[in-house]
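Below: one structure in structure tokens.
Yeah, one chain of the complex is gone here, protein chain that is, but the others are all in their spots.
Take a look at chain A:
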């Protein structure tokens, strides 16, 4: 991957009549600018991160001690459900779309996303979707309480009327995701600067390219399955009811056919981010660029063939269990290739440890822990022990929080100078990193132990022998939650331009077209495409 650039037009760009910024609220409401839309996505996702996070703190407060203290079980279930839904669809996914919006046009030398108006539509659907979802708290019986996986018959026979709001808000969230993904894919296929061949694209672009494909393939399946939940609950169908010839297990098959690619949707862009940051601060080109691309594509392909590893305890035929177990373990191979490449990139590099690099290294280590517990879960016979315990919770929070969320933090620190034009507050950012790193492990590591010992997930009360570890976990949870306010302070400071002015390329070893434009990036960049050699 080489991105040497001759751009004689940047001086001219600054004086272009197009570069005036619209002002006021209209700038944000009616915008067609990828940077504005990226910014809105990122702020929205951070808001949702705080909303979903406060629900997690509610959960951890209740679980601090055994017994029922603060909330009733039904409300506890609403908290676990809404925490999951908001974090997946409101925090992590929009954060990645925001990064894609900001960075993909800058990385491939495009003037904007390919379909700028649709881009704005994708964003503005989200606030409405989440308003509708959150309004379900005001319904009789409260918000959805069936878990973010909304298994039938919990979501059909045994749910409250908030289900209808859940279903329709999912529908429009799905439309937003599909439009966003179409935009990303078309931008990458059609808007690359001359000379930017596919195998020269930065890995963040590659991983998003593949992620967008996954999104277009599985979000419609989610739309289909929520539709069936709606008709089962309200219109008398029997898709998930054996009395009419259906099967609740059918729900799980359809849901996880969406759900497993979905978890890769939430991690593949992380791989791209880390693959940008580690070479920059190890001052070495990424080791095994092509193998990274192929590994990402293999992971995406395999993700369609592993869904039933979430369902080993449903009584599937043995041959099906075996098939899904082997396919799942196969994913360890391309994932291992990636971890190997990151480590090898750092090997004998001239390393420095700026905040983005710290988060990236933490990602590699902690994501690998989550990956290894994933292999444990993939083994059918032992999954009978782990299924629906806190071990599962520990596993997916390692890959999602210390994986996906850490990579988003890394990306935010890495590109914040480009977005804001100032360097972030170094002391606060390091404080944020160390507080997050320590607390995230206090929060999630002990969950493995209570899980292996048999503590079930999504239960507001537990047996006395789990008390000590749960108290520790809750302390970690509150520490982690409040540490994120440091991040908010850092970002607000940068957004208010309080800090040292950043040069066009603040990181010595960074590569890519985004560092050829000034910091902050002008409102319009690459009006005339650069030449990539």
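In this text, contacts are C-beta pairs under 8 Å (C-beta built on N, C-alpha and C of every residue); 3 or more make two chains touch, one makes a residue touch a chain; residues count from 1.
As a working rule, contacts and distances are computed from a predicted model.
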Identity of the absent chain, which is to be given by its UniProt protein name, from "cytochrome-c oxidase", "Thiol reductant ABC exporter subunit CydD", "Carbohydrate ABC transporter permease" or "Gluconate 2-dehydrogenase subunit 3": "cytochrome-c oxidase"
Touch criterion as defined above, residue of A:42, A:104 or A:178 at the omitted chain: A:178
Touching the absent chain when the full complex is considered, from A:227, A:298, A:344 or A:441: A:227
Candidates A:41, A:76, A:239 or A:386 - the one touching the absent chain: A:239
Contact with the hidden chain (one of A:75, A:121 or A:449): A:121
Residue of A:91, A:106, A:201 or A:217 touching the missing chain in the full complex: A:217
Residue numbers in chain A that touch the chain omitted from display: 22, 26-27, 29-32, 110-112, 114-118, 120-121, 124-125, 127-129, 131-132, 135, 161, 164-165, 167-169, 171-172, 175, 178, 181-183, 185-187, 189-191, 216-221, 223-225, 227-228, 230-231, 233-239, 242-247, 249-250, 253-254, 257, 317, 524, 527-529
